[in-house]
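Every protein chain but one is kept in place in this view of the complex.
Then we have chain A:
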Amino acid sequence: MCGIVGLLIKDPDKREMLGRLGTEMLEGMATRGRDSAGLAAYTDEVEEEDARKFSLYAPEGNLDWGAFADGMQEHLEREVTFEAQDNHAVVVPHGSAEAAWGWVVEEHPEVSLLSVGRSIEVYKDIGHPADIAKRYGFRDLAGSHVVAHTRMATESAVTWAHAHPFTVGEDFCLIHNGSLSNPNNLRRMLQRRGMHFDTDNDTEAAARFLEWRLREGDDLEAAIEAGFEELDGFYTFLIGTKDELALVRDPFACKPAVVAETDDYVAISSEFRSLAYLPGIKDADVFEPGPEEIFVWNKKSVAAKR
């Protein structure tokens, strides 16, 4: 069992409420998963053409992020801004992202990449979801949309790396409630195409499959449709991209998902209890997606495609 949460704020003027509402929804799903939790928030975009936002994780937990940023700044000879929370940091090297990442690999091989992109920032760790939310200041996050996950592991180890969201490429992430029965085949198929895997987790295989379809030219809906053929098992997937939030359930709709939509937001959760305290929930349009129904909400045009 796992819990999924998604929230897209429709009105750009109300984006400061993303963290608070998203955190309350996440905490509501703690009953479905309390061994680890994670969150991807789509916050202010990095403007410069070459620059990217990096979410980094230092497993030892004793990295001096200030010195880390200074070192990167010295190497790049460009400004590096960063915000550190415990063993996580969101680092924006203004200038070439490629050169910045090259420096991290060279100088700080102990640091892992949680996400890279213009907008995404990711936090994930083991522990109770409420503790993790507090540790990384989820309530203060402002942005357009968020996906978050509470994990009760059934198929692979409990480590920060196995916690969701899984990110691939830029600004793409996936969270999953369910279990796939063919992740090994998928992984082998993608490895033959040169893809590298960080874990043995089934969701990572699905994330890499979907992101590979996007790179092959599919749009999000077409990628998910390709998944109906290739991904065998049970799933409710929530997918985040820079502009979109997508939701889909497997052909039997085995795993739960409830959507509540108002003029202000689209909220998604495994159970109604995470939606119960959202503002205006009494008048929200509430529904459960059917099997293989694909919903894609775009932050720029908020009517869902189904």
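A few points about this structure:
One rule holds in what follows: a contact is a pair of C-beta atoms (placed from the backbone, for glycine too) under 8 Å apart; a residue touches a chain by one contact, two chains touch by 3 or more; residues count from 1.
The criterion applied here is as follows: contacts and distances are computed from a predicted model.
Between the listed names "Tripartite tricarboxylate transporter TctB family protein", "Glutamate synthase [NADPH] putative GlxC chain", "Energy-coupling factor transport system substrate-specific component" or "Peptidase", the UniProt record for the complex's undisplayed chain reads "Glutamate synthase [NADPH] putative GlxC chain". Considering the whole complex, the residue from A:G6, A:G28, A:G117 or A:G227 that touches the absent chain is A:G28.
Screening A:M72, A:V146, A:L186 or A:A253 against the full complex identifies A:A253 as the residue touching the chain left out. Which of A:P12, A:P109, A:G194 or A:G290 touches the hidden chain is settled by the complete complex: it is A:G290.
One chain of the complex is left out; on chain A, the residues touching it are 28, 31, 253, 256, 258, 271-274, 276, 286-288, 290-291.
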